[in-house]
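As you look at this complex, bear in mind that one protein chain is not there, while each of the others sits in place.
Read from first to last, the chains carry the letters A, B, C, D, E, F and G; within each, the first residue is number 1.
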């Protein structure tokens, strides 16, 4: 299993899901994630008892996920930006009903039909909640094909642990690129049993009900407060990477594909005697507020780089609490930021 | 016209829209805003050339709005939380295509099917963007039936001014309650002509295209940057109300129906010798960061009260920049916060 | 109650119904339909293997009434949810219970495609020509000229179209195994309705495929009629436009 | 080119097409369909009063090709957008141009209800049995056994259902004025297609109501066939399952 | 001057209209008013209720956890709201449908045989107006004459007969208080 | 050791496969590699291209604004990418389809009559392998033997004939460089 | 001999049973049940045939039939 395979990001996600025991997939084609749905078709249609359905729409897909998860299946759906917008009602229902699943968003340029090139404009939607009401997804931001694999597997595990939907927030760059990946041994026994809550046959037990509402506000409040408590508990799952953080001139905060571009910037800067640090959130929800605040105690300049008009920058500011200056540099529309323009921005800030 | 009328919030919105020249309405029933769709049916079906359609779904409704707006119509849709989630793709398209319209969200308890009682859990969705990509709505948070009227009229005007969708973010309490309202004279001549961009007959001019995408990232970036610039320009439209802000022991930040409940708290507190200030954002986007920061320079305790697990509290923290302590008190699920519990919370904080 | 001992109980509440009293308005047919579904479950002895899906609509509370596993769907999406459940639990019996707003308006795509995929599910489709839950708005099935909250001057076929006949529309698809329309305004109709509903479950048990029973139903509250008048209106107005009968009955689905 | 002067031009690019070369693959019928739509606009002299709606799909670029006002729709929603436009501009001619993924899958509800409301719009429905734009996934219209990206072992009617016949399905509704299916693989078919498309615009001009023309179309790229083979496949496989003809033709809509 | 009233009863009893008339009359008298209904499917066969606030100052919170006045038109409503009434407040009870006594001893109680009187007037539907008449007379929060005006404006032209009947009922309710 | 290559050409020319083989071979040799395609409908009748990075260190940015090597399989591709090649870099040109000269004088140019050679081999489709062979021989970024291995693993069992043909084409391309 | 038992508290007074009973032996009570409905009552029990039409029709499953 530890062999290195050259895989496309989208396909790697699919293989990782199946590796993690996912046997149900419902999706709808959209660029730049269509290789993922095609991969699931190819693989799942050959596994007995597994299900692949190209749903009639993203809305149908997310509701099939809702049903499959309620019935105890390990289930995934995937799409890209406009398709994820269509799933927002369903996502809010999943969160309310506490149904685990994995949702993949391979982001593209937006808003609107946008473009099909890589972008990161769905950060707010993913982390704050694009659907209605109080809920959060567990959001992972992989930055390599290997991380697409590892974090997809982890997403399934945390989704089950918290009975909450988890999201892989990638982009067209990660989805389309190929890199060598390895699959670590996975023991399906680690998948928690859902026999104690999932729907099915009720022989010898009371019928179960999965009910994402309560018309009595006081009862619904109990449900929402339980969710709130869960989001508190989730904070401990925060993950991030720090690079060169000891005594940098400036710290860049970036996630996903842009974070690896920043690494090239760091190398180039070193050659010019500029010392750049990096904090890379691996989970976007929970967000590494504490880690960033700690850095802010030592460093007085932050630069947030995103392929957007600036979204994560708000969370960085919330973390920094006014202790350091936080600047932003972004490109949009599917333009991938180059290492050199980031370096130029850094130089401007250090002047 | 200056006569006082006793009107239900939902109906007042409808009358205000028609008063402001809105002649096209597309919607789908949902509690607690169904009186609005019924009102539009009753009124518009009697106006020659006007259109009322109960769409097959919220998605169809927002896309009818997209078409009607593209054709130059002054147009509105309305819904409540789950229905607004379904409109997210369409909203993102409207923003990208720079099509003006008014979207009413009479919020109810969430997530999921939630409840039909008043809540404020859709703040993030409304202000940060529940749809994909970089865009913002102009978001108004009325707190009385009169404000529902005035801000609905203003929403149409700003939507046209910026060619951007505007949202009325109310809740079940405002939608259902009756208060006296007045309608000021409205001159339909103030509605800007759309002859220079709307679709129609092209006699004597080049055909026009409304295209919410560009597969060339550099071209799409220009579109997105133009939007970005527009959001900067919009900042000057910020509106808020301050109460008792000279030398308060603590300042509460609250919007919409909860803000009026806070006013009762302020009265009750005064009797006990406690001095509470209030900042009430009237526009949630643009958010009154500067106004709150100014207060934070003088007051070191803030309490944010919302009918949610805490959403606007992030914007208040962003405004305060670590200068003051920001606490939060919320109720969820459709439970309306009472003046007394807010007072108790204030006392705790002042202890 | 001593009499009970001497006499045979010939009619009582089916076991597949819980003891919770219905939340429906007086005279509303939702209650009768619930009972028939429960009787079918009793007759086939499947309650313990059945998973039901309640819609958003007056029947959102159906999860309280059926003595089997239940889940509440997002408005209109029950057929997609049923698909997800059935694919994970192919040996369970899965049914959706949907109103006409739910199934014929917002959920149009979901019902057409679940039917077309031939999902092995049973759909109970309650056509009461109105949106009951939200206070009486027009449904796709609202009759021409019918007054509702959103057709206050009567449904105008010129701008709002004519009522959609779902059975006829779905019957153009290849995959459905059973499609029928029934009513409940006479004992004879109720007997037929019972049979149709039972068949719709039996076909699922037999793996024949997608089955749907459209039940013409009253909504005295939103129609503004007494239960008695509502029954009459259904007989006089609805049945002529919505003919009763079986539209599809595939004994063997290939 | 002196010859031009002496001879009569009997065939040239219609005026309602711009000069922008099509972005479609070699042999793709989208181009022929565009030309026929433009010819209909020329013939009826309506281009300057027409508003077209491009779908998401290979024809997303249609906005570049038609010499009239155009707007790009969200995937599947063109009929709703057309409704919005037509209601604001009832004197303009409004048409949607939609693929089979767009119209028959994600946009099922929108097309059914626009048709049912009898919106006075013209729908050009391009059925190429596949999702072209996204690289060849299964469409609701994909034939049984057909191999696509998402039916890699052939469409299995047991789990994926049989192809949906949209004309037949929509013809169960009362309101549509004109519904026809045409093909383009022979000159005779093209002549008929042209007539149908023109009629679909003429009916709108006459205020008769909703009109839809389904055009069987090739996708050589996603089918993995040469343009020639694609035409043959369409003739041999698609036409038998999708019969050509007029399904609805209401001379006078009441 | 200020009153905060909860009016509660059965779905078909015309509860919401009672509240609207008080609010409307308040508005006509230049007061600040707010009206808030219960809403949703609970109305079906359950209790309907609404809250009215009349005030000389701007109405801040429209939510009334503890009303000064309660008009209870049936038993479940009384059961639900009796405990919430402010000390020293008033409860108007529809005696026709509520046989039990009031447990609270720190409130004023007015018993009105609303249905019986309505029956006498030949139309059960005006029971609400009888109770409303008693409330108006008791609380004096608005003038009866203004309620008449509000009634006319609400029901409008063409409803003269019904308006007359309603006025009659209001007066009968008033009579219970002022004799 | 590091190379950053852009391979560009016509949709049906097997551009993406060329890149995959380089990346795959790099992986087999234990190097860090990344492959990135152009994607979307531009492929239709337009140019297809992909980027490959082979490196002894972890690949940071997978985006290559200025490649060290360019394989231009047709004219529009050369037009597009020629200006972007790093000073001192290499351009492999498919001479069969590109008649024009290279404007740049600060890069090395290798002209390969890829289609002509492929034609000689009896299958136009292997023109890509001819050009790839020349690139491998020129750049030495991976060993030809490893490319053979990558080819076998990619095309798999049952494709022996095609593999042989491809190998042959690779060798013919190699020969242009090493004579 | 047959008999029906009407669950007074489940009954919502819709009157449908009174209309459907071929014997016309069900009538509405003048009194209220706890939910403020006038429940149905069996009058002339001796005429009941046990046909169960009433029970089949009752939307609130408030009627049991014995025979």
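Keep this in mind: a residue touches a chain if its C-beta (ideal position, glycine included) is under 8 Å from a C-beta of that chain, and two chains touch if they have at least 3 such contacts.
Model, not experiment: these values are computed from the prediction.
Taking the complete complex into account, the chain left out of view touches D, F. When you scan D:44, D:147, D:190 or D:244 for touch with the missing chain, the hit is D:190. The hidden chain makes contact, of the residues D:17, D:109 or D:197, with D:17.
Against the chain not displayed here, chain F makes contact via residues 10, 45, 74-76, 97. Remark: the residues of chain D touching the chain excluded from display are 1, 3-4, 7-13, 17, 21-22, 24-32, 34-35, 184, 187, 190-191, 220, 226-228, 231.
The definition used in the following text is that only the chains that are shown with their structure count from here on.
Farthest chain from chain A (centres taken as the mean of C-alpha atoms): G. Centroids built from CA atoms put chain G at 52 Å from chain B.
Each chain gets a centre from the mean of its Cα atoms; for chain A and chain C, those two points are 39 Å apart. Between chain A and chain B, the centres computed from C-alpha atoms are 29 Å apart.
Annotation for chain D: residues touching 2 or more other chains are 60, 72, 74, 105-106, 108-109, 112-113, 117, 133, 140, 159-160. Within chain E, contacts with two or more other chains are made by residues 40-41, 45.
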